[in-house]
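Got a structure here, written out as structure tokens. Questions coming.
Removed: one protein chain of the complex. Kept in place: all other protein chains.
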Amino acid sequence: MASFQPDSHATPGLGLGAFRLAAGGRVDRAKVMNFRWDGRPLTACAGDTLASALLAHGERLVGRGFKFHRPRGILSAGAEEPNGLVAVGSGDRLDPSARATLVRVHEGLEARPQNCWPSVRFDVGRALDFVAPLWPAGFYNKTFIWPSWHAYEGLIRRTAGLGDALHGADPERYDVANATCELLVVGAGAAGLAAALLASRAGATVVLVEQDAEFGGHLLVESCAIDGLPAAQWLGRALAELAANPRVSLLPATTAFGLYDHGHVGLLERVAERTPTSPVRHRYWRVRARGLVLASGALEQPWVFERNDLPGVMLAGAVRTYAQRYAVAAGRRVVFATNNDSAYLAALDLARAGVAVPGLVDSRAEPPRELADLLQTAGVPVYGGAVIAAATGGSRLAAVEIAPLDGAGARLRLECDAVGMSAGWAPAVHLWSHARGRLAFDPERQCFLPVAGTAPLSVAGALAGAHTLSHCFASAARAVAAEASRAGFAVDVGGALPKVEEPRSSPRVDARRVSPGGRRHRQWLDFQHDVTLADVDLALREGFDAIEHLKRYTTTGMSVDQGKTSNLNALLVVAELTGRAPDAVGTTTFRPPYTPVTLGALAGRQVGEFYAPRRRLPAHAEHERLGAVFEEAGGWMRPAWYPRAGESKEQAIAREVLAVRASAGLFDASPLGKFEIEGPEAARFLDAFYINNVRTLEVGRTRYGLMLNENGVIIDDGTIARLGPQHFVITTTSGGAARIGAWLDDWRQCEWPDQDVVVTPVTTQWATVALAGPKAREILSRLGPDIDLSPAAFPHLHVRVGSLAGVPTRLYRVSFSGELGYEINVPARYGAALWRALEDAGREFGIAPYGTEALLLLRLEKGFLHVGLDTDGTTAPSDVGWGEIALKKQADYVGKRSLTRPENVRADRLQLVGLVGEDELLIPGTHLRLDGTTEGSDGWVTSAAFSPTLGKRVALALLRGGRARTGQTVTLFDLGRTGRAEVAPTPFYDPKGERLHG
Amino acid sequence: MLKITCPWCGPRDEPEFTYGGQSHVARPSFDVDDATWARYLFVRDNPKGIHFERWCHTYGCAQWFNVARDTVSHEVLAVYRMGEPKPELGA
Partner (left out) sequence: MAEAATAVALAATPALATGETPVAEGTVLRVLPPRALVRLQLPRRAIAAAGTLRIGDTPLPTTPGRCAGDDPALLWLAPDGWLLISDHHDGAALAGEARRACGERTVAAVDVSDALVGFELAGARVRELLSRGTGLELSDETLAPGRCARTRLAQLAVIVRPRAAERVELIVDRGPAAWLRDWFVDAGGLL
């Protein structure tokens, strides 16, 4: 039978591959694509995966084992692939550890194997295999004990890991989308399709997700008839119906990677795989589903026999898939080994495609008659009650040894270049387990199945234990009925289900999955992490018989495939070796993601300038015009300094500071949090938040206020202004605006709901410009205020409401710089014009705009506190010089009771002090030690800078018992270096505060 | 990501909300002893099972309300407004 594609219409010399079948399959033989594997040119047909294209060319060796660097070939045809982990692409677009079974070949694709050097064919690391006994299970853990981790670290760091990590920024773009639906169906095989059809016919909004680029699942390889149509045709008809329904969203090449709370499912759509022109590589869908049908199928499990890791040894279903879907023969002579019925259909399809099948080995003494007859008719001998004892060959499979289980009779050697094995199926329960659904061992199927009703979703198809298409359809109908009532839509599932003509088969799986005898350290349980039966033996000998311990000790199932083809075998082996029931051994915990998710997809659009919202000041354009250097603070883009030509940062800041001291400066303070507090109980309400007395504040005056949390710790500061008997405006720190707004509202709603008070946030309604310096009054007066600015009429710490240059204003006399100062508020639309007007009016006085850096330096010279910088999560009012005021106030306020707790009255608390000195270590973050202290820290520098006004270095620090230490010297220390500084009184500048009253 | 039903706005995603810790914690009067005050500050329930807690619909109506949530399954068993009594929930 001429079953193989002749080397005709393809790239000269390459053809479509020597193992490409002449007929059948879903690949397009007319669309030939070129790609490179390990630097060599190869061809593929449209529809090929990298794995199918490699197999078509007889490329058996696709990678090297993690630990022993043994040669490995493709095992599966899906997401469970443990061996075919390859690097796709190059440079910053390298995709490490991609599954060759899922990578769709496109023109120009570049892929190469991993974990081998210099090449996959000759790998130096293979030497490790010849000293394998030196690398037993738990080797890694033992390196911590003897003689020391450091003796092994270098070697382990060099050999650990499979792929190469990327170093550059990811140049790809990722989209994130939210969606809601009445029914989400995960898996578009027979069961998933049926579920989507039933729900969509009932008018429900449905999202159908399929990991593969093609919908259909098992239907893509089935040759039976459904409703009188070949399976592939029935599939096409079903898909057309779904695609025509606007309430159905079809998402192929999309993996449901995690199931979270309340019907929230994470999906990863590989957009570029289907639409190479899209700017989006992946789209992360956050779906909230009212109803959820999981039809994620089942994963075939490998047999455990000696050298079952030889390239060519594959899963039976995968062999079938490569033949039926990709028209690729896994080998020229393929032997099958099974403990269940499913491999018969695989063997039958291969034989019918003209591939030599020297035999099917069934561990069951009595093979299923109907299926066995079909095989015999196709010329395939069936060996019942036998297993593959060992595979033989060099770096690829040459033959298998068949051994009868009853011990009678000789071993039989079958020459072959591929094996299709099946040790039963493990339902893909991962998402079910994410939802904390329970599992129970099914002795008939020899696997763990979901226990219905233990998670708020339904399962269908192979995941629910269905072993035929008819069972899949029936389970889908049950699942949709259950989910319809959960999601609240009406559905009639009583109608006729699709009729399937398929061979009779049984779900029964033989308990045997390990061939008896053989060298146990050459029988692989976990191909990806190189775990053998001998490793499990050792772990059990050393007492690691709890499955979670054994998993970690042997690392079974801990590689990137998370044990999709190894967990069940390991668990059943442990059950057998320890004489426990599989349920008693239990399963390890499945956690998201089902398959790896690119971090970029989770970050989505939140990268670069869209990482977090950026807020712009009303006068942003003015600051740009002035050449401001912007820094993000509290989400605001704020001018940090305004360099003039040739100026360094330090020079610019010093010039700005000196301008304020000598003449006037202009600062954009618009981000200051602003809240209007109104109502008959406004004063009482505010009084409960400040250590300062609010009730006694007169109309037209402002007061500085400190706010505490219930622990007595300072959380914010700002001004309280009384505009009327029942009307206050408070300001908060710029960074604290949202937090303090929420804080006030929390107490208002939850603790004092009966108070007659309303809080309105108005932070961005007003533009705020701080005008500071000895010339401030003169400059402000030029803007035509209808407010008397004279010191007598408008002294320090007062507030006036009026108009300025014809627009409404709220004018404060407050100062954070220590100079005569005003905070001028106008509606934000006038912010830019106000800034320009003040610049113009101040020009003849040498007014200078100043940024946040100069602001912080000005206040440091004055020793003014900057909450959050000079305080931390323990700082109480008494630590910063506000203790007396805080304790004097009679009325209760938030945090007051805590001020007299023993912790808050200790003498050795960290307290804010001034420091002076010329040591270069006098910088923020430097630790302090008191004389006599040799260990630990007695505090640290919180703010420090060279004061251009004073011509010396000044600092603030939190120092143990600091308030009693003025005049003492302390040691500065940082990373082994030390210096000295003196505790000095504050303010450093204008200690009597005369200037701000100017 | 939880789905929480705001008593006013209906079901919304968790990122719209702010968690506010255990609810029904009474604030003692100012003159209690240190131990009582410390209990109010620092001691909270940590049940495996039903937890009564405060949430605020920060990005929606900005209202604080109570949620009874199962800390094992994250199931929201009840939502009710601030000031309303704890609902009776079957054990």
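Every chain is named by a letter (A and B) in the order it is written, and numbering of its residues begins at 1.
Simple rule for what comes next: a contact is a pair of C-beta atoms (placed from the backbone, for glycine too) under 8 Å apart; a residue touches a chain by one contact, two chains touch by 3 or more.
In this text the structure is predicted, and so the values were computed from the model without any measurement.
Residue A:R288 is the one among A:R20, A:R288, A:R364 or A:H623 that touches the chain missing from this view. Here one chain is not drawn; of B:V25, B:A38, B:C61 or B:L77, the residue touching it is B:C61. Touch with the chain that is not drawn comes from one residue among A:E110, A:D175 or A:D892, which is A:D175. When you scan A:G168, A:G494 or A:P613 for touch with the missing chain, the hit is A:P613.
Within the set A:V27, A:A776 or A:A828, the residue that contacts the chain not displayed is A:A828. Contact residues of chain B toward the unshown chain are 1, 8-13, 15-16, 58-63.
Those residues of chain A that touch the chain absent from the view are 173, 175-180, 279-280, 286, 288, 605-606, 609-610, 612-618, 621, 635-636, 671, 676, 678-679, 748-749, 753-760, 762-766, 781-785, 788-790, 804-808, 826-834, 837, 840-841.
Going forward, only the chains that are shown with their structure count from here on.
Centre to centre, using the average C-alpha position, chain A and chain B are separated by 28 Å. In the complex of the two chains, the chain B residues touching chain A come out as 1-3, 13, 18, 20, 27-28, 30, 32, 34, 37-38, 40-41, 54, 56, 58, 62-64, 73-74, 76, 82-83. Of all residues in chain A, only 178, 260-264, 286, 288, 436, 710-711, 742, 745-746, 749-751, 753, 892, 896-898, 901-902 touch chain B in the complex they form.
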